[in-house]
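Only a single protein chain was left out; the remaining protein chains are all shown in position.
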Amino acid sequence: MTEEGHKKLDWAAAHMPVLQSLKPILIESGAMKDKKISMALHVEAKTGVLALTLQEAGAKVSITSCNPLSTDDDVANALREKGMDCRAACNQCNEDYYAALNGVLDHGPDFIIDDGCDLIKLLHTTRTDLMGNVIGGNEETTTGIVRLKSMEREKVLKFPVFNVNDAYMKHLFDNRYGTGQSTFDGIMTATNLVVAGKVFVVAGYGWCGRGIAMRAKGMGANVVVTEIDPVKAIEATMDGFRVMQMDDAVEIADFIVTATGNCDVVAQHHYPMMKDGCVLANSGHFDNEIDKNALSSMAQSEFDARYNVKGYKMLDGRTIYLLADGRLVNLASGQGHPAEIMDLSFSIQALCADYLLNNPDMMPGVHGVPDEIDLFVAKRKLELSGVKIDKLTPKQEEYMSGWKEGT
Amino acid sequence: MTEEGHKKLDWAAAHMPVLQSLKPILIESGAMKDKKISMALHVEAKTGVLALTLQEAGAKVSITSCNPLSTDDDVANALREKGMDCRAACNQCNEDYYAALNGVLDHGPDFIIDDGCDLIKLLHTTRTDLMGNVIGGNEETTTGIVRLKSMEREKVLKFPVFNVNDAYMKHLFDNRYGTGQSTFDGIMTATNLVVAGKVFVVAGYGWCGRGIAMRAKGMGANVVVTEIDPVKAIEATMDGFRVMQMDDAVEIADFIVTATGNCDVVAQHHYPMMKDGCVLANSGHFDNEIDKNALSSMAQSEFDARYNVKGYKMLDGRTIYLLADGRLVNLASGQGHPAEIMDLSFSIQALCADYLLNNPDMMPGVHGVPDEIDLFVAKRKLELSGVKIDKLTPKQEEYMSGWKEGT
Amino acid sequence: MTEEGHKKLDWAAAHMPVLQSLKPILIESGAMKDKKISMALHVEAKTGVLALTLQEAGAKVSITSCNPLSTDDDVANALREKGMDCRAACNQCNEDYYAALNGVLDHGPDFIIDDGCDLIKLLHTTRTDLMGNVIGGNEETTTGIVRLKSMEREKVLKFPVFNVNDAYMKHLFDNRYGTGQSTFDGIMTATNLVVAGKVFVVAGYGWCGRGIAMRAKGMGANVVVTEIDPVKAIEATMDGFRVMQMDDAVEIADFIVTATGNCDVVAQHHYPMMKDGCVLANSGHFDNEIDKNALSSMAQSEFDARYNVKGYKMLDGRTIYLLADGRLVNLASGQGHPAEIMDLSFSIQALCADYLLNNPDMMPGVHGVPDEIDLFVAKRKLELSGVKIDKLTPKQEEYMSGWKEGT
Partner (left out) sequence: MTEEGHKKLDWAAAHMPVLQSLKPILIESGAMKDKKISMALHVEAKTGVLALTLQEAGAKVSITSCNPLSTDDDVANALREKGMDCRAACNQCNEDYYAALNGVLDHGPDFIIDDGCDLIKLLHTTRTDLMGNVIGGNEETTTGIVRLKSMEREKVLKFPVFNVNDAYMKHLFDNRYGTGQSTFDGIMTATNLVVAGKVFVVAGYGWCGRGIAMRAKGMGANVVVTEIDPVKAIEATMDGFRVMQMDDAVEIADFIVTATGNCDVVAQHHYPMMKDGCVLANSGHFDNEIDKNALSSMAQSEFDARYNVKGYKMLDGRTIYLLADGRLVNLASGQGHPAEIMDLSFSIQALCADYLLNNPDMMPGVHGVPDEIDLFVAKRKLELSGVKIDKLTPKQEEYMSGWKEGT
């Protein structure tokens, strides 16, 4: 229902005060005025607020989803009702999904806001005709950054892209506290199962994985971490978690959640080792972290156990459950990150777009977000939360910059 | 949809192995054979599994809800399709609600399963005609126990009632880990707001309150506790929480959740002191812990901010949000306690009903659950979870029973 | 040094405000005036403050330790300098230890304050001649209560004894937060090893064990619990811990700490299964929870690895470490419970002694601490901490005592 969509947008807006407070700044800047911005993000309420903010700052926004399952149709309808070119719909088949991506590009964008790098990849492969017009872009997520850095390494990336993901005010909060909470929103909504007392396996101990592990612990689970990086693995042990290889973890898991950005983390040879009733979910960007095709091919039958829970009946009688078809469980089964978290990420997005449009001559490549933008958002957030912090006294500043005063 | 209801029942049943394992025992016992059991519980999937278990053990079950907002209509339909006399429906008006309670009593019950003591109260006030037939009952929750103990004190309680709530295998798990998790299921579903970094006020530090506080902390909140009991208040401080009077807590709260079993815990004089955007929810049995009438009377307008979120616009411009109309947020906005938790509580329910029907001469009054039932459920749970624990050696048993061996 | 002892007493007194505040009450009561009180408690600073408080209230105190390793000689000297009959000394051999126990009994006590029941046991076995004079006593700890209940069951207990351990203001705080913290004080002082990332096995999930497990988790350990009670075992799993049999736990343990009140919890057959470097410690009352004789007999050699750390070199080359000779590690290697915690326990002690001396006709047997004493201490503590809590309104009181108002 469109009305429900407007409510969701209003609710989100009311809980994104930093982004709201940027509007006059963006209008004053004028950099977005009449610029065409093509966006591929998860189209739900918080994203809607970002898109509307850019629109109010003068941009002509065309938006679609970056994932076939993550669109909130209420919100998409409301955006259309507000005059936005929105092509997202939930449960798009692959063909429709790509048609929508191409559709927002048809727009002839000056600026790209991407999440997972699907738009930018299209621009560099089948839609190179549109490249000339593009001033630059932003990339939202780890997975997209990995792809962009490959492009940069191969020297094919043709315009500047801000690595929004690596801004402090983005990944420290969005990836960790955002993914941490929303993953459990997704899991609880889908399953109504208890987390406390369960063996909860988290694949990957990056910012997302550690957010999930932290919250799993906070919900009372017995957490197991799998990793490929030795430093992160030791960190996980020091945080009190068991670290093991996935081959061992699958044997004791009640839940397995992936957050690696890699494929086949749960793979064909793991399914025969799982306990009856094991629940699988993915919080990573793409739906290939859990090899669901292998699971399907090994099962004797599949059934819809609940909404967003598919049961795979194995030949030996065990049942394995996959949530949200292996797509990001926090968006496909839950409501995505909390509004206050996205307020930070999307404020970075808006300010980066403004910055790049004001600085159109930046070199092609992946650019870190300027510290001043990070700091601006952080200070604004503290201010709006009423939290006061200390300032260095002149004596302290001098002390910190000297080296002669010792013991 | 009824089909969805059957799925939910199957899912719950698959995650309630202890209760499933009791079926042959209850059938073998025969105590329920042809007995009429009237139940007033939250009619959702787990309760459905309990009711079906009793039905399969030979009882004639008549069931309705113990709360006008907590019924899952899918499940209610599925139960009816399985031939049960189910009178529950979601969003009943008060009249319908009481009609349904009276309806299950019309049945002429041998046994009562109550949650909040509404059925037993009716039997002792307007339906005394049916009392003669009643062998006894079970009471599920703290609030009901408080009422029953008042009745006992006033010497009006006419039949024996098991205090299921105070069984270890019930309150230690259901009230604490169950309420703890499901309260956040309810809050996250209703609001999609972040918990981390918020001032989260929990009213009451009983088993429910401490479950909520524990999970709020586990989700990253800054937790404040209010109490009337000095011992519990000190416990809360030693658990790292701030303890303050509600009059002070309301001024800093982002969320306030009540779990006290008492009325007017959030009261008229608190509303003017709240921050703009404060979110109120109740996890206690009745919807009088937060004085919503006062809130409504003080507001200049009310609006549906989201599903299950009502906004109250105050005269000074602040907005206060109330979740699920002040009814138990974990059931009215979430899916209630996880299945594995209710497996324990409802196994106690089933065994208590069996015990009392086998021992019809128990004295009127509130009876503690026999230790043997608690232990039976605990052992069965461990067994079915594959957890092995130690046994005393003969030497240790002797040591524990002696007193002469010292330093 | 005696001077150091006075400082320790002053420090403890400054951090035991509740007990300090009881002095005028005890003097006013007069019940202790000229009464002979024989005490066997861990003689360190906090106990010293209790003994001095009783002395200032008019009692003639004779005190010794309840454990051969737990005396702080500085404090013992200071107490003697303050004119108290103190017979405690650290590292007493068994003979001296018992001579000291008998010494405080020679005094001819009116009242006993016991910790572990050694004094009361002597009175009922070899010192029955003194029994006639004894009005009653207090018992401080779980182990003593277990022994007293055996005596009560065998109907041999000849005078009333307050079960101080089971007062809320004692066991909820002393056993849990006190043992929790001081066990780590003891372990860290003895070993300087890291807790984070270690497999930390806690034997027993009573109040002490759960305090230890909670703090081990708080220090970053991976906690494993062993239990004999199914309910506690399930609680431990729901708190996120692994529960296993000791036979399995010993194979993965980096640390094993016992808190069971039972003997041979770590037993002969466990030593061959332990990892090289495993550290054993006991937080229970007696030094028989870990079978150190068996360990000694199986080792090829023993050596002092550090102060309070004995290394046992096994035939296969592994080394197993035992802290503080298996005596309560928090007192023998650490400084015992924090002062503010003992403030609560010892306020209960003082008020119980006063109560029983004022009510000399109480029946022989183990008596629960009157609720009014618990509440008095709790309220006083809140007051002195500046924490304010809520009070029931008249409407709320009425509501809580009624049963007719329902949904």
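Residue numbering begins at 1 within each chain, and the chains themselves are lettered A, B and C in the order written.
Rule of thumb we're sticking to: contacts are C-beta pairs under 8 Å (C-beta built on N, C-alpha and C of every residue); 3 or more make two chains touch, one makes a residue touch a chain.
Since the model is a prediction, treat every value here as computed from it, not as a measurement.
J.: For the unseen chain, which displayed partners does it touch in the full complex?
T.: Displayed chains contacted by the hidden chain, ordered by label: A, B, C.
J.: Can you work out which residue in A:173, A:321 or A:355 touches the chain that's missing from view?
T.: A:173
J.: So which of B:14, B:238, B:362 or B:400 would be touching the chain we can't see?
T.: Among B:14, B:238, B:362 or B:400, only B:238 touches the chain that is not shown.
J.: Out of C:15, C:36 or C:121, which touches the unshown chain?
T.: The missing chain is touched by C:15.
J.: Among C:90, C:193 or C:273, single out the residue that touches the unshown chain.
T.: With C:90, C:193 or C:273 as choices, the missing chain is touched by C:193.
J.: List the residues of subunit C that touch the chain left out of this view.
T.: Contact residues on subunit C toward the absent chain are 4, 7-8, 10-12, 14-15, 45, 177-178, 180-181, 184-185, 188-189, 192-197, 214-215, 217-220, 277, 304-307, 309, 319, 334-336, 338-341.
J.: Touching residues of subunit B against the unshown chain: what are they?
T.: Touching the chain left out of view, subunit B contributes residues 196-197, 217, 220-223, 234, 237-242.
J.: Identify the residues of subunit A touching the omitted chain, counting contacts across the whole complex.
T.: Where subunit A meets the chain not shown: residues 66-68, 94, 97, 116-118, 121, 125, 146-148, 150-151, 154, 168-169, 172-173, 177, 226-231, 233-235, 237-238, 243-246, 248, 261-264, 286, 374-375, 378-379, 381-382, 385, 387-393, 395-396, 399-404, 406-407.
In this text, only the chains that are shown with their structure count from here on.
J.: Can we say the copies subunit B and subunit C touch using the same residue numbers, with more than half in common, or are the two sides different?
T.: At the contact between subunit B and subunit C, which are copies of one sequence, the residues are largely the same (over half shared).
J.: Would you mind listing the residues of subunit A that make contact with two or more other chains?
T.: Within subunit A, the residues that touch at least two other chains are 196-197, 217, 220.
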